[in-house]
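If you scroll down you'll find the structure; I have some questions about it.
What you see is part of a larger complex, with each chain still in position.
Labels for the chains are A and B, by order of writing; each one numbers its residues from 1.
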């Protein structure tokens, strides 16, 4: 997805010509995300899961919840770790092997968007202070690629977390013992929504698809929370933004984020 | 194979297994050909509680070139488990088990694929275990055959696969996870029905010579059942009402 060919150049020219007329290749408005479909509980044996499609980008997220050791300096907090991986069947250019920098960035941005929103109240995930805590692992795998993995992974993880069931453990004989039959929800504070915008020439488009992603000059991913505040941001790509563009992108992320938050809420409530 | 949970009843007095099946009854199997946009061919299988996605790319160029073969195409297979596919979260690094199973499935598919038809190139088969429930390698091999056919790769036949095994001193078809853990033997079989060739075969657990023969026979019969479902999946996609 990184190589630039003559074909890519032609696509970019076409995309730019359309944008000059206020149009996008797939007919969307500039500030319109693609259709988001959410299948909750796609992996029933996990503690939570979701399989989502954002246009033709498809991601599966499975959540595992299990006892773990706390970090030495935060013995009063549980763990939350969110990962992302590009499966080689998602696109012909994906290679197997250790994750490359773009995938490491994807995983870290997805993780940070959720973590910085304080979506999960990790202070409630303690089994025994300093000794045993609950770890929540949200692992995203990209199954089909058509651009904008940042938002797709974020939505998959959020949908999976909102509908996760967490077991309960008691601290007995110096180890965590599963309390059979007791299950609860994760302690959720807010619903973070990431909105990624691409800059192509002087135009900024929401949720770039694969062709737009290959053509864009820069991008910014902004995560907002249920209060309409901004809680995480990541700029990328090999060009820059003006100050005004960045402020405008903030506003767009709040507006588009609110729509997607409703979608995430309703699909999770259907599955309680 | 002594079984961790000796108290579990794997087979009751009426010949009914722990999940309600009869001894020669496979689990629910659902195969779907296609589904992925970017892969050249793909398949999805649910085999009991296994959920597996397979994508195929190729024939395509090989990099670096010296890995290619001027006389024949090469087949590359990766069997990979998602971190959330098993009980305790799996470490993302490829395990030695995954590497061995990748090789075993590759060698089970090679007799079926007409590699000589595309020299210098490679066909890649990517197997993703989304949820595991005992018998993943058989379910994966079954789905990989369908994905290869979906990609239009020339094939002598498809390989169908299922495990036979032994629980409570009885030979059974399609070993599930509990039976694998607590049972006496597990024998995954891959079979090309029209070629009458066994291309995958493994065994863990103790069998008398008679049980061994029975186990292979029961497995081969099971593969024929699976084979029909493979053909149906391709038919549904290409000739069914829902064909696109």
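Criterion: contacts are C-beta pairs under 8 Å (C-beta built on N, C-alpha and C of every residue); 3 or more make two chains touch, one makes a residue touch a chain.
None of these values were measured; they are calculated from a predicted model.
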Per distinct chain type, what's the copy count in the full structure file? A x3, B x3
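Here is the rule we go by: only the chains that are shown with their structure count from here on.
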Roughly how many whole angstrom separate the Cα centroids of chain A and chain B? 32
Taking the touch rule as given, give the residues of chain B at its contact with chain A in the complex, in rising order. 36-39, 42, 49, 51, 53-55, 57, 60, 78, 80, 82-85, 87-89, 92, 124, 126, 128, 130-131, 133
Parts of chain A lying in touch with chain B, wherever the complex brings them together: 42-46, 49, 56, 58, 60, 62-64, 66, 83, 85, 87-92, 96, 137, 139, 141, 143-146
